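One chain of protein is taken out of this complex; the other chains stay put.
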Amino acid sequence: MADIFLKTYTLVITGAPYSSQAPQTALDFARAAVTAGHQIDRVFLYGDGVHIASALACPPSDEPHWPKLWSEFLTEHQIPAVACVASALRRGLVDSGEQQRYELPAYNVRAPFEIAGLGEWVEAGTCSKVIYFHSGA
Amino acid sequence: MTTLIVIDQAPYGSWSGREGLDMAFSLAAFDQSCALLFSGAGVNWLRAGQQPDGLGQKSVAQNLGAAAIFGVEALYADTRACQRYALADDALIAGITLITPDQAFMTGFENVTFAG
Partner (left out) sequence: MSQSVADLPAQIYTLHILNKTAEHPRAAQCLATLAAADIVLLIENAVLSAPEVTTAAPCPVFMLAADARARGLTATADVSTEAAGVTPQIGYEQMVQLSALATRIISW
C-alpha cells in the first residue's frame, strides 16, 4: 500500500474492561492498524477506560487479561499511553507521583501507562485521526 | 478544526455529561474551535434553577453560563428533546441555540465526539 494511504491514529477508550467490549475492540483495531503499517501516535484512556491501566486487575486465568494485553501491545510497539488524570484519580488509579502527593497507601498504574491531562488528548487531535471506543451501554 | 461535543445523557445520574464539558473546555483552553450540543436526555443539563448540593454534586450552571467567555463557540440544544422534557425557552439557562441535529447540521463539524 502506498505511503500516502498510511495514517496516524490516536485511540481514545472510554469503556472499562469487563464492563464493556471497548478495550477488546480497540485492541483488535490497534493490532490490525499496526499490521497494515499505520502508526498509532498514542492511546488515551478517559472516563471508565482508565481501568485498563490497572496493575491490580486479577481476572480468572481463562479470561483475557485486558490490562496486561494492552500493556504488552503498547510496550512491543512503543506506543505512548495516557490515562486522563481527572478520570484516573477519581476512580482510584494513581501512579507513584500521585501516591506521594496525596499520601495514599499504594499506587496501581501499570506500565507503560502514564497519568496526564486532557491537554494530551487535545494535542493528539491536532495531528492524528482520533477514533473513540465507548461502552455499548 | 471545529469539534462538536455531544452530551446526550441526563445530569447527576450519569457522568458522561461532566466528562463532555471537560472535553469542550479543554479544547477551548487550547484555542481549538468547539461547540456543545445537548440532545436526548442531555438537554436537562440546561434547565434553570438546578440545586444539586443535596446530592453532594456541583451545579454546572456557572460553567455553562461562562462557556462563551472560556471560548466555547456555541451551546446548542435539540429542539425536539427540549419539547419532550418540557423545557420551554423560559425554563432554559441563557445562551442556548435551539437546533435540529440533522445531517446538514452535523456536517458542519469536522469532529463529532461523545465523552462516553
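Going by the order they are written in, the chains are A and B; count residues from 1 in each one.
Convention: contacts are C-beta pairs under 8 Å (C-beta built on N, C-alpha and C of every residue); 3 or more make two chains touch, one makes a residue touch a chain.
Everything numeric in this text was worked out from a predicted model, so none of it was measured.
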Which residue from A:69, A:86 or A:131 sits in contact with the chain not drawn here? A:131
Missing-partner contacts on chain A, residue numbers: 5-7, 9, 21, 25, 28-29, 31-33, 35-36, 38, 129-134, 136
Residue positions on chain B contacting the omitted chain are 8, 39-41, 101-103, 106-107, 110-114
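Operating definition for what follows: only the chains that are shown with their structure count from here on.
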How far is the middle of chain A from the middle of chain B, if each middle is the mean of its Cα atoms, in Å? 26
Interface residues, chain A side, partner chain B - complex: 14-15, 46-48, 86-87, 117-119, 121-123, 125-126, 130, 132, 134-135
Interface with chain A, chain B side, in the complex: residues 1, 3, 15-16, 19, 22-23, 26-27, 29-30, 32, 111, 113-116
